[in-house]
Each structure stands twice: as structure tokens, then as C-alpha cells.
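Step one of this worksheet: look at the structure below.
All protein chains but one are shown at their positions in the complex.
The block that comes next holds chain A.
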Amino acid sequence: MIDQSRNSGLKGLNRRTALKGLAASAGLMAAPGFVRYSQAQSSAPIKIGFQAHRTGIGAAYGRWYEKTTAAALKLINEAGGINGRPVEIITEDDGTDPKRGAEVVGKFASQHKTDIVFGTLFSHVVIGSAPTAGELKMPYYVVSEGHHVASTKMNRYCFQPGITDVKSQVISMAPWIAGNVGKKITMIYPDFAFGHDHRDYFTPAIKAQGGEVIAQIPIPPTESSFTRYFPQIPAETEVIYHVMVGPAVLTFVKELGEFYGTNRPQLFGFIDSLEAVDMASPGLEFLEGSHFWEGMPRYLQPDASEAVKFYRDAVGIDENGAAVGDPKDVSTASHMFGCWETLYVIKQAMEAAGYQGPDDRAKLVEATEALTEFKEGKEHPQGDKIFNGKIHQCFGHQNISIVEGGKLKVVHRTSIEDGLYEPEGDYTTQPL
């Protein structure tokens, strides 16, 4: 058999030889410094992989994260892109699922060959995806709000530069809650990473203000009915602190309303409980007079800056925070600005690093870590922020709003200093 193939001239190119040749040429193509690549890079687009919740319980967020990202991308490209190159967003659905999230990061690296990965909100998806991003040395800019990045438990490739984390949010608001709403607090929160951040950081924060969390009620994230949990709320509760996410939030508030009627404790909610939900939905009258945290106000406030108006027009939301032309399509205003701001942070960092291609990823990480502040303006409409390169986390302002006439009106805005805390570690000591 072997002799035969040797003697048969061209046919001597057997399968094994052919495969060796293919592998060798593929290796050559992939090797750093291959000429074709370095010539093309000046005009080739910078590819940003966008990990989006198109399906699953985060779908409403995903839809608005995509709209906001598209609006910012359009402006960035119109202004000449990044380092003179156009920016391209490649979107993949993570299904609001940690396992799928990690697969998507891998897909961006191996199939789409993106420069970096950006996006996702739900903290369990971030936590599920971060190790893959670290292994692949793929810069991963998340627009979540959990404390996972800032806790320094992820890795050096994970950043959260466009939205503050839960720990900072709750620390900055605890004094106002204790001073204006009440001191005996029952917490109701989703029983996973993001909810646990609230449990772990709000509890000591309120204690420092002379208040007390008298009961903690974790609820599985897939739960669809809540009445059964309400008897656990102690009678002496002054404030119910609620943070719920997912499709069932409307049910949660409605059932709370049925359970208590008008004779209820004070409510302080994270707007996550009602993001993308119309405040005029039946059953929500119950929330009148209650307070909410908002990252960025959903309703256009009378004192809104030009930058805010510019941003809202670009994304396409009306005065009530709903899509222009569809009042029922309510935005996730309190979080989605993070996509806009993060893209501008990426632009700033890439320009500082002189970023040219995937070989410069380590330089990009260092350049991002070197950032210290973002000034309020069209690129950062939510407000000025400071950035801590050691923990890869930014710190900004929070808003507390009251439900008045079925709308949210901002009554208090925290300062950046209110939300500062001691860093728990230092990513910059990790090798790249």
C-alpha cells in the first residue's frame, strides 16, 4: 500500500501530508506579525463583541442595551471612530445564562475575532463569563452593577467603568434612607449574586447609620408568585427594601399591594424592580409616595442638563423614558446609560493606548487602569465619575426618586464621596 502511493506521482500527496501542509500554512497565518494583517489594520474596523441579553429573564434590558449601544456607536463612527478606524459591534445573545455567556465570550475570541468584549448586565452572567475572558486574555467591559468586578474576585481583564457597583450605591443611600424613610428594615432580594451584594453591603451600611435590617427574605430568581413570602415580613417593619429582577417584578408589586393595601410600611425599592415597566400599569398605584433608587432618572427632570437631553434624543426616549412613538415600550433608563458611557471609556482608553489590534490588548488594559476621572458631558451624561484603576470600578452619583402622580421625581442626588469605600484588592498586581 505504502509503496503504491509513493510510486504514483501526484497521488503521493496523501491525506496526512495534505493536513500537515494545511496546518503549517494556518500556523503561519496566525503567527504574530504576519504581513497581511499589519497592512490591513489601519483601516479595518475595531470589532467589539457585544454580549447581550436578547432572551431569558434579562431580555428587556438587552433590548435597550442594544438601542443605547447603537446610538453611541453611530455618534462615535460619525466623529471618526477610534484611532481613525471605524467601530463595528458584533452582537451575540447570552440568553441571560452564565454558561451561555462564557460560550459567547469564547465565540467572540475564536470565531468573530473581536478586539474586546462589552456589554452584559446580569451579575451571574458576568461571573460565569469572566474566567473565560481572563483565560483568553480578552478585555471584558461589563455594564452590570454587581460588586463582582470591584471585589477584585474576577481577573485583570474585567472592567466596570461606566456604572457604579451595588456596594457603592447602597453605602451612598443608606444615610438618606435611615434619615428620611425609616430605620427598621426588611430586605426582599433575588437569591443570586446581585441580590447577595445588596444583602451583604446594605446590612452593615444601614447599621452604621443607627438602623437595622430586621429580616432578610431571599427569593429564587425564577419565582413567579410572591404572596407566600409576605408573612415573613415582621410586623414592626418600618421600611420594605425591595430589589427584584426578571419577568415577575410586576406581579411582585401587585401582590404586595393586594397584601398590604394602603396600610403598608414605607417602601424603598431599587428601580431594578420596575425597569422597563410602565408606571401606569394596573396595580402600581400602590407605589404612590414610595421611593426608588435610580442610576439615571427615567423621567426627564426639570433641571436636566443639555448633555442629558442630547443623550435621550440620540437613544430615542421621550419625557417619560419610553421609546419615542411607543409609550408602552418603557426603557431601562437607570442602567442603559452605562453602555453609552462605557463605549466612550473604551474609546478614551484605546486612544490613550494607541490601540491597533489584538496584540495591544495588554496595553489597552494598562491604559484603562490609568484612567482616573470622567467629566460630565455628552460622553458621560449621567454625571462626572472617578475611576479606580486598582479595582477597575468607577464611582458616580446616585438618584433617589419619589413616585408622585405616577411618575418618578428625583428628590436627592448623592455625591461621589458618599459612595466611596476602601478597595478590597488590586488587579494591577496580577500579571497580564
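For this structure, a couple of remarks:
Quick note on the criterion: a residue touches a chain if its C-beta (ideal position, glycine included) is under 8 Å from a C-beta of that chain, and two chains touch if they have at least 3 such contacts; residues count from 1.
We take it that contacts and distances are computed from a predicted model.
One chain of the complex is hidden; its UniProt record names it "Branched-chain amino acid ABC transporter permease", one of "Branched-chain amino acid ABC transporter permease", "Electron transfer flavoprotein subunit beta", "NtaA/DmoA family FMN-dependent monooxygenase" or "Transmembrane anti-sigma factor".
For the chain missing from the display, the contacting residue among A:175, A:283 or A:316 is A:283, taking the whole complex into account. Which of A:54, A:112, A:207 or A:378 touches the hidden chain is settled by the complete complex: it is A:54. Residue A:255 is the one among A:92, A:255 or A:418 that touches the chain not shown. Listed by residue number, the positions of chain A touching the unshown chain are 54-56, 59-60, 62, 220, 223-225, 227-228, 230-231, 235, 246-248, 250-251, 255, 258-261, 281-283.
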